[in-house]
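With one protein chain withheld, the remaining protein chains of the complex are depicted in position.
Moving on to chain A:
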Amino acid sequence: MHLDCGIQESRPDMIEMIDEAITYIVEVDSKRAPQYKLSCIVKCAKQIFSVLLESKARSLMLDSESSASSVTNSADYFLPALIYVVLKANPTRLYSNISYISRFCNPKRLMTGEGGYYFTNLCCAVGFIERIEASSLNLSEEEFERYMSGEVLPPGGGWEGGVWLCEGMRLLRQNTKALHDLSQREEKLFTHAVELKQEMLLFQGGDGIVLGNLDGCGYVSGREDGERVGETGVQEVDSHKDREVVRTNVFSNGAIMYEGKDGGVSKSQVKSVWWRVRACEGGVSRVGATDQGVVGVVQEGGD
């Protein structure tokens, strides 16, 4: 951590102790009278001192060259630790509570006593957080930017565990991911929409499913018990003969669509219900070329 507050945040028992300090500072908001709020701050500060002491005791065990333990308790260590706790705790209405205390607490008690001292430190912590910038964290401008934008996560054991990942940071990451997902899906949707539009252009003739199609077919003919299907159909079909058709689509609802070589689409409708039914029953496999190069949709008495 760039505050160098000497808290070993990776240890579970440490986390518990820090949690206790956080609980105290969060409690400030729930108290009504300024002196009670103040006493919460004092409790929080005391807890921070025991955290620092514990941290120091541990590092002393590991590293005997550390300086005298008494120095641990100085403000040099306390203030960064307090800033750390305030950041972790993100207490509700902290600023309002500070203003409230400074306005309504007895100034004599506030400015001289122990409570006043810790309160002042809290003000300092808030002041520091307010105007936090790269230089105050010994970071380069780019590094700071990257941390602030959530692009990179701070190093250190506790942060990697995920448990201690600050809530805001977690949300930030989650949202960034969600946004990324969304933009991908939007892109997908867009390409689908384009595809659909193209298909719709093809389907313009009818709203049924394509039963079948045949490249290069000029017209559709069919027979009903050996007879030609209703004239309409044939006539309609015939009218497309002049066109150089590259593709013929037959739809289940009886629509027939011809795609011309020039890119134009013309359509005809076979009105006979029977035909339609037949067409449906015929299915894709029934649509095929006859020896004359027509699309036959009729099953019985075929061409």
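As a convention for this text, a contact is a pair of C-beta atoms (placed from the backbone, for glycine too) under 8 Å apart; a residue touches a chain by one contact, two chains touch by 3 or more; residues count from 1.
In this section, contacts and distances are computed from a predicted model.
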item	value
UniProt protein name of the chain not shown, from "Acyl carrier protein", "Ras-related protein Rab-21", "Exosome complex component RRP45" or "Proteasome subunit beta"	"Ras-related protein Rab-21"
Touching residue (missing chain; options A:S30, A:S74 or A:S149)	A:S74
Per the touch definition above, residue among A:C123, A:A178 or A:L201 touching the missing chain	A:C123
Contact footprint on chain A, counting only the chain that is left out	32-33, 35, 45-46, 49, 53, 69-71, 73-76, 78-80, 106-108, 111-114, 117-118, 120-121, 123-124, 127-128, 131, 135-138
